[in-house]
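Beneath this line is the structure, given in structure tokens, with notes to follow.
For this view, one protein chain was removed and the others were kept in their places.
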Amino acid sequence: MSQLLEVSGVSVTFDGFRAINNLSFSIGSAELRAIIGPNGAGKTTFMDIVTGKTRPDEGSIRWGDMSQSLLKMNESQIARAGVGRKFQRPTVFEDQSVYDNLAMALKKDRAPWSVLFFRPKPEDRTRIEELAAEIGLSDQLHRKSGELSHGQKQWLEIGMLLAQEPRLLLVDEPAAGMTLAEREHTTDLLKEAAKTRAVVVVEHDMEFVRRLECKVTVLHEGSVLAEGSLDHVTKNQDVIDVYLGR
Amino acid sequence: MEKSFLTRNPSVLIFIACLALFTIAVTVMSEAMGSEMISTSFVKTLGKTLCLCLVAIAMDLIWGFAGILSLGHMAFFGLGGYMIGMWLMYARTEMIVEASMANAEIPPTAQEVVDAIGTQIFGVVGSSDFPVIWTFADSLFLQLLLVVAVPGLLALVFGWLAFRSRVTGVYLSILTQAMTLALALYLFQNDSGLRGNNGLSGLQNLPGADAIPQADISLWFFWASALALGLGYLLAAWVVSGKFGSVIRGIRDDEARVRFLGYSVEGYKLFVFTLTAVIAAIAGALYYPQAGIINPAEIAPIASIYLAVWVAIGGRGRLYGAVIGAAFVSLLSTWFTGGQAPSIPLGFYTINWVDWWQVLLGISFVLVTLFAPKGIGGLVDHFTGRVSPERYGADLGPDSGSLQEQEAEK
Partner (left out) sequence: MTRLIMAALAALMLCVSMAAAQDSPIQALLQEHRALIEKSSRKTIQPAIDALRDSGLPEAQAVLEKWQAKDLWQRDADKLFFFGEKVDSKNYRLLDIATGEVAGEFPKKELNQLKPNSGVRSLIGAALVQFQLMAKDPAKRIEALDAIQRDPAEEHLVALAGAIEKETDPDIRDRKERLVRLLTISYGETEEARIAAIESFKGDLGVDVRGALNPLVATSREVAVGALHDGGNIATVLKPGSPEFSEAEAYDLLVSKDLVLPRITAVDRRAALQENITDARVGGVPVAQLNSEDARERAYQALAEAGLVRTAATQAQIAEALAAHVFFETYSEPSAAITEAANDTLSSINTQVGFNQFLDLTLDAMSLASIYFLAAIGLAITFGVMGVINMAHGEFIMMGAYTGYVVQQVIPDYTVSIIVALPLAFAVTFAAGVAMERLVIRWLYNRPLETLLATFGISIALQQLAKNIFGTQARPLTSPAWLDGALVLNDVVSISYIRIAIFVLALIFLGVFLFIMKRTRLGLEVRAVTQNPRMAASMGINPDRINMLTFGLGSGIAGIAGVAIGLYAKVTSELGSDYIVQSFMTVVVGGVGNIWGTLLGASMIGFLQKGIEWMNPSNTLAAQTYMIIFIIIFIQFRPRGIIALKGRAAGD
């Protein structure tokens, strides 16, 4: 099976500190993957590199069927190529309504000129309403997103990601600050999404990861320590030493 | 159930209605209509104020909505003025020169006419040759094109350079200020081709309209300014009402997030920057024929900062706020600096407002920033019962998000 994203031999250094060290990673086009690792393992930096926020010092990142290099593209080009990202802290446009937030994320032409003349068609509205239903925000559609609860903001952000229809979803600690019920809902959303696209979840919470029932990659000091099912990696002595055994 | 643009934005209708009423009222009371209630010079002041309101709308678009505190928009305003001023000055001088040469016994050659115009215009800077930039000065159409093209192109090039390198926030403000300063200093030179610090003058005289009284001309310009303001307001309201408005407000609040949604933030910024520069230039092209003179001091960075002050006092992030701010502060400023405000005797010292107005303005500006970040426009919320959304402690400001009117309705 051809891989959707192939990261090979990537390193990045901040002021002498090697945040990512010869990291290689790949994921298929419809796969759910969890990345775990202790603090400072380079999880967020890894996401920064894939989304174009941070330029690696060396290594290559290949993307899609044509094996394009992502290194030559900027953030918005990468996003348009089909990489969606959810941040650790919920980042939605608090000043705008849930509807506007979703409308902005909808997969449409993103050039300024066409956005200027864009007027939503009935099917766009339907799509937004569907998404709102999916993330449980149908009633909140015309409220300002700043007024939503923390969990609702997390979902709104996931909803925006889905609206983008990305081929790869990078999700940074989605369960942080959620109630148990909300977590279950989130798990379902991610699993559902992974049926049609690649999803990478960075998470601390072992219970949450276990519930995802997927392959797990363990990062440590900027490189891959172990890979496999959760049960497999938790038995790995290295992993126990650096992460669990402390 | 798509509502029409105007029903979604009732404030636009209200604004247009107010503007129309105001225009009619001023017209009826003007000298040109035989009434003595408003002097011609005051009609000019009002017409100029409308132009300032238009450039304030441009400033609000770029700052209040897109979050870019540009300290360069008065430079575009001034450039627009210079472009139209070149035609006004050339055409009028040409008429005067031709009239005076017609009496000569031998008809002048084409070159002699051009030389005489050059001597007339550039005599003050010790030159008589036409610089290259005056190539199109004889054509009103081309020069009108330049009103839009020159500031637009400058904004495009500068914006492309600045946004491309991801200069944001205060850095960008300082960079725009530097651009303005560079332009002003350049124009201050005598060999800049635009008469150095003499600037262009006599712009209030329309070529070929010597027979028409200034009262009429001032009214024409007043109408043109009102029309431009109305159209500018409509355009701005339309731009910010749709998804484009969503995106630029998104850029203002969280640029990186918009980028990760796949929007090319730089392109949007550049678009808004250039669009507002063009609006500012058009406002300038209408302003300076009413002011009669333009010189490089008008372009100095301080002017652009005042523009930001107007918008801040009026209330940024809402278009009518910008208009109110510009009209209120500039008229007040005219009143105070014109020596019409009564002095306040304190016994040991007399407060002469010509000297103290700037101090008052500076202090009140600090107070507005501190205590009324929504500006005068914020008063509207009190009357309409609009409340700003609960932000869980987040600030209300241009960086942290400000109000989009309809959403705040509860």
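First chain written, first letter: the chains are A and B, and each begins at residue 1.
Here is the rule we go by: a contact is a pair of C-beta atoms (placed from the backbone, for glycine too) under 8 Å apart; a residue touches a chain by one contact, two chains touch by 3 or more.
In this text, all values refer to a predicted model and were calculated from it rather than measured experimentally.
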Options B:Pro108, B:Gly267 or B:Gly292, residue touching the unrepresented chain: B:Pro108
Sole residue of B:Val170, B:Ala211 or B:Leu346 that reaches the chain not shown, by the stated touch rule: B:Val170
Touching residue (missing chain; options B:Leu181, B:Ile217, B:Leu261 or B:Ala291): B:Leu181
Missing-partner contacts on chain B, residue numbers: 69, 105-111, 158, 161-162, 164-167, 169-171, 173-175, 177-179, 181-183, 185-186, 188-189, 191, 256, 301-302, 305, 308-309, 312, 355-359, 361-366, 369-370, 373, 395, 397-400
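Here is the rule we go by: only the chains that are shown with their structure count from here on.
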Between chain B and chain A, distance of the C-alpha-averaged centres to the nearest whole Å: 45
Contacting residues of chain A [partner chain B, same complex]: 51, 53, 74-77, 79-80, 84-85, 87, 91-97, 100, 103-105, 110-113, 115-116, 118-120, 142, 144, 146-147, 160, 164
In the complex, chain B residues that touch chain A: 2, 239, 242-244, 246-247, 249-250, 253-254, 256-265, 267-268, 271, 389-392, 394, 401-404, 407-408
